Structure formats: structure tokens, C-alpha cells
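Only a single protein chain was left out; the remaining protein chains are all shown in position.
We just call them A, B and C in the order they show up, numbering each chain from 1.
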Amino acid sequence: MWTDEDTVEVTIEGDRNVAVLQVLRDDPKLNFFYLADAAAVDYGPTEHFEVVYHLYSDRHPVWLRVRARVNRADPHVPSITGLWEGAMFHEREMYDMMGILFDGNRDLRRIYMSPDYRSFPQRKDFLLPDDAADSSAAGVRPLERPETWDLSRLSDELAPGVLAHVEGEK
Amino acid sequence: MTSEVKIPDPLDLDRDEEARLRRVAGMAPERAPAGEYAGFESVGLPERPPQTEREREVYSLEEGEMLVNMGPQHPSTHGVMRLVVKVRGEVVTDVDPVLGYLHRGIEKLCEEATYTTVLTYVDPMDYLSSMHNEHAPAIAFEKLFGVTAPKRAEYIRALVVELNRVFSHSLMMGFLALDMGGITPILYGFINRDEIVDMLSAISGQRMLFNFFRVGGVNFDANDEFFSRLGTWRGHVLKNVEMSERVITDNEVFRSRTIGMGTLSGRDAIALGVSGPNLRASGVPFDIRKAHPYSIYPELEFEVITQPGGDSNARYLQRIAEIKQSINLIDQIVDKMPHGAVQAQVPGIIRPKPGRAYAAVESPRGLYSVYAISDGGPNPYRFRMRDPSFVSLQAIPKLMPGRLIADTMAVMASFDPVMGGVDK
Amino acid sequence: MTIPGLGILKGLRQTARNYWSPKVTNQYPESRPTMPDRWRGRLDLIYDPFGEHKCEVCFQCAQVCPVEAIDMSGFDSTGKRIRYGLPEIYDERKDPNAYRRAGLPAAPMRNAARWDEEVDTSWLHGVIDGFGGRPEALVAIFSAVEERYGYLPERALREVSERMSIHWAQIFGAAGLGGFRLLPADGHLVTVCTCAACSFAGGGALLEALCADLGIQPGETTADGSVSLAVADDVAAGALSPALRIDTMVYGPLSVEKARHVVAQRRKAPARSKAAAGTAS
Partner (left out) sequence: MDFDLLLGVLRFLLATTLILVLTIPTAFVVIQMELKIIAGSQLRYGPNRIGPWGMFQSTIHGFKVLAKEDHIPDQADRATFTLAPWMVYMAAAMSMLVIPFAPGAIAADFNIGIVYFFAVLGLSVVGLLVAGWASYNKYSLLGGLRSAAQMVSYEIPLTLSVVGVVVLAGTLNFRELIEWQRAHGWMLIWQPVALVIFYIASLAEINRTPFDMVEADSELVAGPFTEYSGMRFGFFFFAEYVALFIMSGIMISLFFGGWLAPWPFPDQLDGFIGTVYGVLWFFIKTYIFIAIAVLLRATLVRVRVDQLMGMAWKVLLPLAMVNLIVTAVAVLVFKL
């Protein structure tokens, strides 16, 4: 629980987010009926992820920020498209950018990157082939070097849990 | 039974096509490239991930249906938007928006830029309302850094933001008519826009990507050239808006094409996350300037306007009402503008204390909010932008089934998405 | 569909009235728009009264530019070249010829032509004037020089470019492409093409095979002086990759065995020695 002049913040565990948001939305006293924003934050290559929901209620003059922790090894979070249909695009973007899997989301596929893109760009430890420019092979056009094609081969521990999902063997 | 239709991967098509042509021409089969491209074949292409439920639902065709691509390079004026429309004859049965054609990874870029440079990166996001794009990060960074902009700076900010809203809405009226075949209102919209853009370039120096806001204030003070242009513009703007209204608002053909088109009830709108004029057109009085006042809006008197209809026509009328409301707001702002400094004392590179800030702003397309996290360094640790048209695009697949193809354009234009913001 | 009533007529009245109202467009070339004085759209680098750029290459603008749109290079106060941008473009051209011209140590030329060969310029001027100094006669002039010296000496080419006032690079290009010998090789000159197309199509293998076969490296001559090997980036063979040129005859596309056979066969034929008259067979 933390507050400043216009935001109240609550931190909860990842798998309880549907329950908490359900209460926040339906309880007439709280009445946080509008989901303003759902964002994902990566706290570092060894740290955890966080899915941050911002809610608005006409009864309380503050934004409510609900931070749900997600551990990095298997980034699974229940999807809240049940509560708000509008969260679908938010969750697709979080999956596409950070590689967080939302269980129960009917349409979890990439929204910005191409469907067969193998890695997750907004992670803190994302290695873009071009970044290999400062590696020994600088100068040679990195994108045409075939070994940079499959980014997972570059650093296998990049996204173990997720790539398994992508290759289909759950 | 729905047959599983495998969409041929374009890359395979080219390769087989070339092999066929070589066989037909009796030439030698394609030689394995030597030298640095040797490994190209061995890596092969990663195959597509398995289809999700929704994907299977959209891409499996019953008989009599076909997939039409309202492709990325589309004659309508919304930028690079691709709609895969499942059509049975003339009637649309399902729509699947495909995004990402204008994705520049602005959020990732901002993580390596200093706080001042971030304000230049966000301009091209929603290129029809650049002032709003800069307003939200400016407020968020001021919260993080703990500086407050002087009074006059806040007034100038509100002034340019409302001017930006006026020209964005007058453009929307033009786009809506253009998508349905009317070619005149778009030019009246651009007449109005060009005057305002000249005025904004008088104050900020740029015509479209203004780069005018700074953390803790504004870049320049409002000079008298800006006020003289504002005066002449204020003189005939209402006449201009009425002129373009007279051409299409009561036009029976226009009304028959928009009334009852894409009707979105208030409850669905909230569930889908639609915000701004599109939400208020469905009767929900939710305006961030009133619901969560920022900058100087508490000191201005204005009511939240809503329209009962919830269809394309209501969204169009809502835009007109908001133009008039913004003009009224501009009058109040100009009357109450105090004198004084325009920029607070802020070091060149600001290093805010570690913390989080959330700032929401009422942009012409809806709730545009920024969630910034700072870790004490010169660059923001995480810079998240919520674009209103990105979220309100989810309403299109809900509204379109059952309508005709010609209406997809009308409903799309009434939501007025700007792809720069959607694809970030 | 409602009967078209008042709305359409109101719209028509408005557009008709607009037809006669004053227009908005300003005719660009004739009437230029007046830009506000704070207009940042004009990039003009200011000159100081001595005509020099005021820019001292301090890279401030390049560093601050958010989209890295500015690259530049220049000299600092000690005369050293400094740059903000890609080395290939903005660094001193590390071109061996440039270094050789500046007298700096540079990598030896792959097939060095002989510099100091003296050339009888009076005979050369006679030949050039004989052809009236017309550029079309360039090939004839080259073949005359080649007959006299067995190859085209650098000094001769410079004299020709001086006399006919054709730029030196064009002369050198014409000579190279025309299939003339640019280096004093005695015996048959075998040139293997190493352009991108040829190397792509297996030119490298061809070169190794010939080197192994003749027992020499490019730029040398075999012990009995009958064949000398050279490498050129372009043997004017067009698309016949991989290509090979012996004296003036171009062969391609060649597999390794065919190349060996051709070289062996040409080797038997009499070489065009230095003093041999007559054009190539």
C-alpha cells in the first residue's frame, strides 16, 4: 500500500489478480469500473516481471495502481479479458513485448511483431542482432548472418518457458 | 464442417515459384550460394506458432465466404491499417485487425533517451495531436522530478492543447465524409487545420511535430505574432465550422449512411476500454479533464458533453460539439492568462529520484496516459504509453459483423484511429 | 432511404456559394507563404565574414539529435581528421594510391605496373596526331603502343591522357576494359576474373586450380616464360562467369577441367613476344 497525491498503489501476487480486480470492479463502494491501462514492466535480467493495472472510479478521486508480480521462470498470469474485454489488446501487447503468458486469453498471439518472431523485444536482456555489432563480428552485415536468425540459439536461457510454448510443446 | 485452411507462407511460394520457373526454362537448379551466405539454407525459417482460438475462428471459412484484405496501403486516410475481413457476398461476418506495420518501438527507444529527448520521441506517435502526446509525459516527469510548471506555462499548455484538439476534430469530420465519398469537407477541415498549424508554428517553431513542451514548463513564451494569428483565426473559425457542417450534417445521404451505423452501447464501450469522444458519444460522461483534473482545467468552466446515439452520427456530432467547447475554453484561457516565467529552473539532464508516476490526458481520440518509472539515472527505466485509438480499435470486430463492406469504412472513420499511436 | 429534402439543398447552396467566395490556396511560385520568425524549418549553416563555415565541428548538434540525423567530419586544431559518423564515409580515404601519392607506406599493388619505364614521347605524339587526337581512335593508339612496348606502360597512358586532354581515369578504364595488357608479362597473359559474379560462380576454385597447375602465383610468370598469370576485377566478359582471358580472347563460363585444357592448348601456340608485330590472333 503506497500513495502520493493522486495515485494509490497496491502490490499483489500474480495469480490473485482476477480475484482482486473482480472485487474492485463490482463492489459498489469501490466501483473501479474503468480499466485505464494494463502494462508490463521488466525489472532486470535476474528480477521478476510485473503486470501493472490502472483503474479509475468515479467515487474516488485517485488512480488505483494494482501491481501483480510475475516470476521470470514461467511467466504465467490469469487473463482478465473475462472482466474487461478491452484488456485483450493490452495482453496481446504484453505477450508480444515481454513474453508474459495470459492463461484463458482466447487470442494470445503477437500484435506488433511478425507472427514467427522468436524473441521478446522489450525485455531488459533482449539482444538485437545489430547489438552484436560491438561483438567481434562487427561490420559484417549482422542480419544476413544466418546464425543470428534464430535468436534463441544466441542465448538459450533468454526465454526458456515461453519458447517452449511458442514451439507448441506446452 | 469447417475445413482447416493452411495459409501458404509467402516465402515458400517464392521459392517454389522460382524452382518451377528454372525447371521450365531448363536451367540448372538453384546453386547453393557459396561464401558468406553459405548457411542461409541450413537455418531455415521458424514455422508459424499454433493458431489460437480466435485466429481459427476468423481464418476458417464456411462455404460462400472469402477473406478480403483491406490491406496496409488502404485508400482511406488512417495510415497503415490492415483489416482481414471475412465476407459472405456483401455482408461482413468477421473482422480481424492486423497491426504492427508502423511499429517503431518508441517505448524501447525512450528507455535509452534522456527525459528531454523522450519528449521529442513521443511527437510522431499520434501525429494529429502532438501537443497532447507531449503533455502527458511532461506531467509524469514533473511528478517524478518534483518540479511544478509556473502558472503561465500551464495556461500556455492548455491553450495549445485545446487548439490541437480543434484541428484534430475538424480533420476527423473531413475523414469521415471522405471515406464515404464526399470530397469537399476534407478540404474545409484542412483549411481550418492549416490556420491553427501556422499559429502553433508561430509559437513553437514547428508545424506538426512541435517539440514544444519541456519538463517544468514550455520552450517559448507566447509572442504577439501568435496572439495576432489567434485573434484573426478566432474571428472566422465558427463561420468555417458552420460552413463545413452545413455541407454534410443535415445531408440525407450522409445521415442515412451514418445513423444506426456501428452502434456502441455505453456498457460495451466501457468494457472495451473505448474512451474520449467515442465513449461520450455513447452517453457515458467520462472526460479526464473533469474526472481527473490536471493542469488548469479546474479553473475553467465547462460541462462534459454526451450524445445519446452511440452510432457514427453521434460520434460525428460529438466532435462538432467538442470543437465549439474547445473554442469556448480557448476564450477563457486567453482571458485568464497571467504573466510570469514560462520555464521552471530545471537542470540540463534531470535525474529524478527512483519512483513511479502515472499521468492521463484527454487527447482528441480518448484517454492518453503515460506510466513512467525512474531508477535515478538520466534515462527513464520504463516508459509505457497507452494510446486511445489502440484500445478503441477493439470495438471494430464487435461492431462490424452483419454490416456491409461499405460500412466498415464509415464506422472505422467515425472512430478516427491514428495508426501512428496504435502501432507506437 | 428518406426522400432527399432540405439537407441536400442546403449543402448544394453552400458549395455553390463557395464557388464565388474568395479562394484559399496561395499560388506557390508566385506568392510564397510568410513563415513565422520562430520557424525552425530552415537549416542554414552561417558563414563568417572570411567566407569560412562558422561550424567548428564540435559535434554538439550531432550528439543531441534524437534521431541521429546529423553526421559530419572535419579537422581539429592539430590538423587531425575527426569525424562523427561512419568511418567508411567520413575518415581519410585509406586508399593505397592516396597513401602512395602522399609518399606514405602503402600495401604493394597486387599486379604492380612498372613505373619507371622510359617512354619515347615524341613517337607517341606522332601516333596521336596521326589519328587527329580523336577519342574514338583511343583503341588504335593503345594497340600501337602495345606493339611497340609489349604492354601499356603507365607513363604512356599518362602522356596519352595529357595530349588528348581526356581524364586519366577514363584512359585507364578504357585500357583495362579493352583487353590490353597493363603489365609487362611476356608470353601469354592469363587473367582470371575475380569480380563478384565470377567469384560467386566458382571463380575462386578456378584460380587455385590454375595456380596449382602452372605452379605460380598471380602476378608471376612460369619458368619457361610461356605463360604469366594475372588477376583482374573485370575481364569484360559480361555474364560468362567464371571467366578467363588469355591475351585478348575471353573464355567463359569455364569449369576447372575446361580451363586447364584451354590454358594448356594456348600455351603451345607461339606467344606474342615483346617485339612480335601483328595484332593478336
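Note that a contact is a pair of C-beta atoms (placed from the backbone, for glycine too) under 8 Å apart; a residue touches a chain by one contact, two chains touch by 3 or more.
Please read all numbers here as calculations on a predicted model, not as lab measurements.
Considering the whole complex, the hidden chain is in touch with B, C. Check B:Ala177, B:Ala222 or B:Val241 against the missing chain and you find that the one touching it is B:Ala177.
Here the missing chain is touched by one residue of B:Glu55, B:Asp407 or B:Asp423, and it is B:Asp407.
Summary of contacts with the chain left out: across C:Ala16, C:Leu45 or C:Ala169, the touching residue is C:Ala16.
From the options B:Val247, B:Val284, B:Ile350 or B:Val391, the residue with contact to the unseen chain in the full assembly is B:Val247. One chain is missing from the display, and on chain B it is touched by residues 75-76, 90, 177, 179-184, 187-188, 191, 247-248, 251, 253-254, 256-257, 404-407, 409. Against the chain not displayed here, chain C makes contact via residues 1, 3, 8, 11-12, 14-16, 18-25, 27.
In the analysis below, only the chains that are shown with their structure count from here on.
The chain closest to the protein's centre is B, with centres computed as averages of CA atoms. The largest tally of C-beta contacts between two chains is found for A-B.
Mean C-alpha positions place chain A and chain C at a centre distance of 52 Å. A straight line joining the Cα centres of chain A and chain B is 22 Å long. If you average the Cα atoms of chain B and of chain C, the two centres end up 48 Å apart. Here chain B touches chain A in the complex through residues 36-37, 39-40, 42-43, 45-50, 52-55, 99-100, 103, 105, 107-108, 143, 270-274, 286, 291-292, 356-358, 360, 367, 369, 371, 373, 382, 384, 386, 390-391, 393-394, 398, 423-424, going by the rule given at the top. Listed in rising order, the residues of chain A touching chain B in the complex are 4, 6-7, 9, 33-37, 39, 41-42, 52, 54, 56, 58, 61, 63, 65, 84-90, 97, 106-116, 118, 121-122, 140, 144-147, 149-150, 166, 168. Residues 1-8, 10-11, 13-15, 18, 24, 35-41, 66, 199-202, 204 of chain C touch chain B in their complex.
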